[in-house]
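The complex appears here without one of its protein chains, the remainder shown in place.
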Amino acid sequence: MHNLQFTDDQTLILDTVAKFVADAVAPHAQERDEHRTFARDEFAGLAELGLFAMPIAEDRGGAGMGLLPFAASCEEIGARSGSLARLLVGQVQCATALAHAGSDAMGDVAAGGKLAAWIGREHGIALRGSSLSGKAELVPGAGEADLLVVAANDGGKTVLVIVEASATKRTALRALGFQSAAPARVEFGSSACVVAAEGSTAEAAVRAAETVAFLGSAAACVGAGRASIVAARAHASERIAFGKPLLGQQAVVRKLVECQRAVDAARHLVFHAARLADLGELAEAASMQARIAAVDAAVLAADEAIQIHGGFGYTVEYHVERHYRDAKATEVLDGGNERCKDRLAALQFGA
Amino acid sequence: MHNLQFTDDQTLILDTVAKFVADAVAPHAQERDEHRTFARDEFAGLAELGLFAMPIAEDRGGAGMGLLPFAASCEEIGARSGSLARLLVGQVQCATALAHAGSDAMGDVAAGGKLAAWIGREHGIALRGSSLSGKAELVPGAGEADLLVVAANDGGKTVLVIVEASATKRTALRALGFQSAAPARVEFGSSACVVAAEGSTAEAAVRAAETVAFLGSAAACVGAGRASIVAARAHASERIAFGKPLLGQQAVVRKLVECQRAVDAARHLVFHAARLADLGELAEAASMQARIAAVDAAVLAADEAIQIHGGFGYTVEYHVERHYRDAKATEVLDGGNERCKDRLAALQFGA
Amino acid sequence: MSATQPQVVDFELSPELAAFRSSVRDYANTHLGKAAEWDAEVKFPRSAVEAAAKLGLLRTTVSKAHGGSEMGNLASCIMLEEINAVCPSTGVTISVHNSLVNSLVGKWCSEEQKKRYFPKLVNGEWLGAYCLSEAFSGSDAAALRCEAKREGDHYVMNGAKLWITTGSEAKLFLVFARTGSDRVKGISAFLVEKDYPGVGVGKKERKLGLRGSPTNEIVLENVKVPAHNRIGDEGVGFTIALDTLDGGRLGIASQSLGIARACIELIRDCLGKQVDAKGRPTASQPDQWTLADLASELDAYRMLTWRAAILRDRGLRCGAEAAMAKSTASRLANRAARAAVAILGQEGASGATSAERWLRDARITEIYEGATDIQRLVIARSLLVP
Partner (left out) sequence: MSATQPQVVDFELSPELAAFRSSVRDYANTHLGKAAEWDAEVKFPRSAVEAAAKLGLLRTTVSKAHGGSEMGNLASCIMLEEINAVCPSTGVTISVHNSLVNSLVGKWCSEEQKKRYFPKLVNGEWLGAYCLSEAFSGSDAAALRCEAKREGDHYVMNGAKLWITTGSEAKLFLVFARTGSDRVKGISAFLVEKDYPGVGVGKKERKLGLRGSPTNEIVLENVKVPAHNRIGDEGVGFTIALDTLDGGRLGIASQSLGIARACIELIRDCLGKQVDAKGRPTASQPDQWTLADLASELDAYRMLTWRAAILRDRGLRCGAEAAMAKSTASRLANRAARAAVAILGQEGASGATSAERWLRDARITEIYEGATDIQRLVIARSLLVP
């Protein structure tokens, strides 16, 4: 990891997560994705490990371990299953926002007893009276969720709203990615809901949830990039062309070097942003920057890994096409990379 | 700097360097570059600040502060003068190698009493008997150097050799960059020399000097990238086109966001590699990775800064063309980025 | 096509070719509407291929003497761009049939062989497949291991071919097999009918995209191939394979252009909706710039493709030119598809638009019929070896 700076506690957690991922996630990831089966057992496993509560502050009912081990966990999981990493991100977003709001619902979500999906501001869901209206086109987890936590628009102000998923119309999607995370279109036809927070509390809750998403999806992409490189290296070591392993072809290994650099740089940005956030500093810009870099790195690494695999890479059996799809699908979530760049323009350059 | 981790001592040094750069380097950088005048006063200033001895181990006669503040200093200096940053890099390379060799010449070099230029292995200078032969095409500092410290080839093995610069033929170059660093072509026509180290000592000395160069030039490029962004932002704030400042044009500020991300990522890689080295770990791969990322970031940022400046950017008065040239010239030094990538292929992927 | 008759004057199509393009566009709009369904259900676009056959689109590279329309490579490229701009699964089926199979038969087979097979190929009664790749030889095609041993008046063929486009649907396989030990000169080409005993359709690949086009392993177990089904002399197989691939690459370049164009149109439609009261575009500048760059490159690489096709139609060498066309166009297709997903955002990735399908379909264009690095090798060699 070249990180130098995990505490012993953090290292312990990460080892546990790595073991869980290797034992319980990796063996089924491809199959679940191909057949679009929901990763319910794996979700339960995350709950058992306490990952949903991990970054939530202790005084809000969480484990208070901060975002750094959360990000590192997302990387581990993202290396095997972008879908599961996204479920983790969504659940932690909801738990984080509900914790900020002091909502009773937080406990169930942080424990994983209820599956929650986050619907961010970018969807423009409107609160009118005590019901929601609007449509969220692509929501990972929504197809199987019990609760939807929505950053809704109440006449220009952000409010945090909880809806029973069954009160909405959900359409399972054949989406580009996240196929074992039950991605769905959610339509709110005047769905009844409960307002969990308003005003500055809602704003703070939603911002915290957004940072979780930026960081978590960035870390998951770092994992996907790492996994793509590992897969490509393994294939290139075995595959013989023109009398020597592909890895001996300068053009092939040079691509790996470039992907490694992009992934390593993205990881530094992710960990840096997580540390800033854990120190209580504003991490919005840093986490968005990390997200953009990590998505790019994951797309690059998966794309090159497919290319290095040749025809094999185009089939579902070598995982790299899945990382490619999940990385591109990540790009459009949370408002998309473009929205991040516009916000960065304002934060970094006052534009 | 978004670094979180400088010690108080390091911060103090960096503040001093920043003040020196602002007062003594910035005002003359463009003019010296344009007229190709050697930055002798500035070099003396670096000596006075003790920067040449800073990263050398205390038990070898240095200040023992490590490479992290050295890298941060290179960034500060590189933001104003790529030439001066390169002189610092070369001097510290020589001091580092001589310190490893336990050479008496180290004291003068670390104090800056003698100006030393480093000629690396990539030039393939050959030691035959007690004299050197070969040619080094582009050596910053060589035109004004007192000493040349050479990583020479003695029948396939690396030896560390000291030559009086006056014993060689030096031709001042009208090179792409480093114009106030007296870049020269150095020809060794059987130049007499002193062998300072052989065997594993020479190998270790040269590797240490190489890491200094990778890290130092990477950091200087981070500085150049930072300066390009600052200049572009300033120009874009003032320049009106189509009824509003350029900074209000989404396409313009988006470029700045992308440059900032590249520069920030490169800085993380630089500081990470410096910390690894300071902890006594192998930092060769990390420092080469940092170098490649930083050169790319500096070229990108300078290129975009020129573009944002429009016609102004093509003139010498706005500094960004100088950063562009110096960054591209940095790329070919120390064996060039391509050699770094080949070594990374071996170190990272066993290719 | 005579060597002096200009086909493309001043970068514009002749009226005949323009009319042909328009007729193919009609075909595509009429018959390829189920592209998304074929993709989702992993279903061969049989009706589309049959309709193409009826319209004569499976015989463009065949001489009139053999029942073809003799329109040549340029016309084929124009046709394939149109088809692939709607359904790349149909596109690759037709490309392989025309650009690889029919072209090879027309150029390298004996008159007798042509008379036996063209009647079935030109009307689509039989589809063709090109069997070069194997599990252990992709880019390095000369490393193939499939064996054909001469025994009297026939060859006994053993081995397995991988990544065979149209594998489960084809009736005629052009198989490259080893008749000698020399890496290159030990390779020969054969016409192998699906119904020959021992020919088996193996594993069907589960793929990222192009899911309407079946990709199979073809297993050859003690297949008796009549000696008169050998194409050309023993040992010229590799020459035939490479020469044919030059044409095939034009087909894939055209496929890539079609995909890129479709993505550019998606982006244009998306940005085009964003206008102010006076109809001026209000879409984000970076998105507009992306559109501009993609559109510029599309025009540029289409010309590279047409240039190579014209050279080939004239019987001139076009290896480097075809490689330039394929390598640039295939990368553009992927860039355009990635941009379409990003710009269309959630609608791009959710399946609500075709953007995500283009992304998946585009990816193969950089891999098959010579991966991008092989194209670069061909181009670099042409520049470095006089």
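In order of appearance the chains are A, B and C, and numbering begins at 1 in each one.
We take it that a residue touches a chain if its C-beta (ideal position, glycine included) is under 8 Å from a C-beta of that chain, and two chains touch if they have at least 3 such contacts.
Just so you know, these numbers come straight off a predicted model, no measurement behind them.
Undergrad: If I consider the whole complex, including the chain that's not displayed, which of C:Thr166, C:Thr215 or C:Gln288 touches that chain?
TA: The single option touching the absent chain is C:Gln288.
Undergrad: Can you list, in ascending order, the subunit A residues touching the missing chain?
TA: 249-251, 254
Undergrad: What residues on subunit C make contact with the chain left out of this view?
TA: 6-11, 268, 271-272, 275, 279-281, 283, 285, 288-289, 291-293, 295-297, 299-301, 303-304, 306-307, 310, 323-324, 327-328, 373, 375-377, 379-381, 383-385
Undergrad: What subunit B residues would touch the chain not displayed?
TA: Per the touch rule, subunit B residues meeting the hidden chain are 34, 137-138, 173-177, 183, 185, 240-242, 251-252, 299, 303, 306-307, 310-311, 313-317, 321, 324-325, 328-329, 331-333, 336-338, 341-342.
Operating definition for what follows: only the chains that are shown with their structure count from here on.
Undergrad: Most C-beta contact pairs, which chains?
TA: More C-beta pairs are in contact between A-C than between any other chains.
Undergrad: Looking at mean CA positions, which chain is nearest the middle of everything shown?
TA: A
Undergrad: Compute the centre of every chain as the mean of its C-alpha atoms, then state which one is farthest from the centre of subunit B.
TA: So the chain farthest away from subunit B turns out to be C.
Undergrad: Find the geometric centre of each of subunit B and subunit C from their Cα atoms only, then give the gap between the two centres in Å, rounded to an integer.
TA: 50
Undergrad: Counting only residues that touch at least 2 other chains, which ones in subunit A make the list?
TA: 341-342
Undergrad: Spell out, as numbers or ranges, the residues of subunit C touching 2 or more other chains.
TA: Only 284, 286 qualify.
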